[in-house]
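Below is a slice of the complex: some chains, not all, each in place.
Chain nomenclature is as follows: A and B, assigned in order of appearance, with residue numbering initiated at 1 for each chain independently.
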Amino acid sequence: MEVVNKKWPIEKLFAQREEILKTWETGNEVADIKKGIEYQKSIPKAKNFAKKLKEAKENKVTLVQPRAGVALVNEHIALLQFLQDEGGADLLPSTIDSYTRQNRYAEAQKGIEESVSSGRSLLNGFPAVNHGLENCRKVVESLKSPVQVRHGTPDARLLAEIALAAGFTDYEGGGISYNIPYAKDVSLEKTIYYWQYVDRLVGYYQENGVEINREPFGPLTGTLVPPSISHSVAILEAILAAEQGVMNLTLGYGQCGNLIQDVAAIQTLEELAEEYLVNNGHENRQLTTVFHQWMGGFPQDEAKAFGVISWGASAAALAKATKVIVKTPHEAMGIPTKEANAQGLRTTKQIINMLKDQTLPESKQLLLEKEMIKKETRAILDATYKIGEGDWAKGAIRAFESGIIDIPFAPSRFNAGRILPARDNDGAIRLLDSGDLPLTKEIQDFHNEKIAIRGKAEDRDPSFQMVIDDIYAIGKGFLVGRPS
Amino acid sequence: MSSNTIVIGVIGADVHAVGNKILDYAFTQAGFKVVNIGVLASQEEFVKAAVETGAVAILVSSLYGHGEIDCRGLRDKCEEAGIGDILLYVGGNLVVGKKEWEPVKKTFLNMGFDRAYPPGTAPETSIEDLKNDLSQGE
């Protein structure tokens, strides 16, 4: 299979979707794509994700969105209504369970049945494919705000067909961001191809007058990911999506914890994406940003967890991200109760509202951080384009093969796994080992120097132990994992 | 028992790789020979790896809340494969939602696990337990 970054003729989509819709019995419910488009057109503007994001961006407001999903339809609706009414969520999710993410619909069915018999959700999300079209529409219709599908599915074609026909107006994921952090054995050729299908489908809805928003998954493994890595993946997926006709994109970033780096990251993400999209012939795309509150380990104590959540909310607000994905005080314990989820939302919203008139002012440090992120990201993306001989899809595949792009702590065997990130003395994420990233000497020296300052402050040589200390640090109450 | 080989992995449809990589590092540092079957591992893969390498313990991680469904029957599969008395440990976020730990632990011990660990357990704890369990078995 050779995947290239070229818009699919619509016949290719239509031919393939016949096969896709057969992969589970609910597929035939969405066979007539016109009905999906018609249904989408009946959805009021206030419930369209792209439109609500547009308004927020214009008003420089940061919207709040939780993660949430349970096994059964009525319980799922009750959960989302609670987060909407008691949590004040501006945007709603339907987080999909892990069996569905691996296309194991039979196991998801077993999870649904056991959830019915045991009276509690035995799935960690909402199995949208198994529930089928009408149940999914019931979810969308029961809520006042736009709903997005959030998942982690390498092959999300059937899920996309059902979600779009059911009135979901935003779809998370991408051929890289839902593969490398979410799969072990699936090639990038395959997932980029699967996601071209999804993007072409979104593009077709768009051509028929329906605005669907797409969101590459920004935080990747959520563990000490340097901004230039996640930016590179986000921009690659934006280009791949735009080629297939996607007009509305939300690009994501997971909080690192150092305020200057976080603000610099959100600002450069939008600036760089705009630049690369326009340079690749994709004008007039609606670009928004999403800031993920700390994705790593949380403290067990709820009061401390509120502190972590709040610091994420503060950074999101000062960076003026278009939306923020919210954690809960139960984060360390697994999936939260609906009450805890609503608490995380209310804490976040209080801070967002208090800070809506404030930004982080320009400073020497902020400008330097932005400059370094831009240089690094351009180095990675330009090497990707080059190795792809001018094709972004081929470039992405080869860049992962050769370690030009390398995501720390990813489970996929298609990821080089040679880089090692660690915090510097101010808590910003740097490269302890840059593996085969195509970085100039200037950038390398910058990282080395930053890490060396920390090593000196801690009187130890940087090593994997430092990385482990950093991974556990926030759970123990600190950002930088210092020796005690 | 002279082998110090152990099998580690993340069971089911779970893709949480970070803790897996840290356990790999920590147990290797502690002197064990670690066979790491990675994420998205089935019960069959755990058993097969343990049989093939003559492992003395299987350490199962589950971080995504489906642990109860995914782990049921693992002890039976070990018995069928002739390694019925291998040590079985499990840890992570084993159930969906915030639950009291003791009942959860009991569920997993009843399933045939020798030890079960709550969220946030440091690698050192299970390393020490494993060393104790292995020295008692001698």
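In this text, contacts are C-beta pairs under 8 Å (C-beta built on N, C-alpha and C of every residue); 3 or more make two chains touch, one makes a residue touch a chain.
Owing to the predicted nature of the structure, the values given are computational and were not obtained by experimental measurement.
Q: Summarise the composition of the whole complex in this file as a formula built from the shown labels.
A: Number of copies per chain kind in the whole complex: A x2, B x2.
Note that in this section only the chains that are shown with their structure count from here on.
Q: When the centre of a chain is set as the mean of its C-alpha atoms, what distance in Å lies between chain A and chain B?
A: Using C-alpha averages as centres, the distance is 30 Å.
Q: For a test of understanding, state which residues of chain A touch chain B in their complex under the given definition.
A: 98-99, 101-102, 104, 107, 110-111, 114, 120-124, 152, 181-185, 221, 223, 297, 300, 330, 332-337, 340, 409-411, 464, 468, 471-472, 475
Q: Can you check the complex and tell me which residues of chain B touch chain A?
A: Spelled out, the residues of chain B in touch with chain A are 10, 12-18, 20-22, 25-26, 38-40, 64-66, 68-69, 93, 95-99, 119-120, 122.
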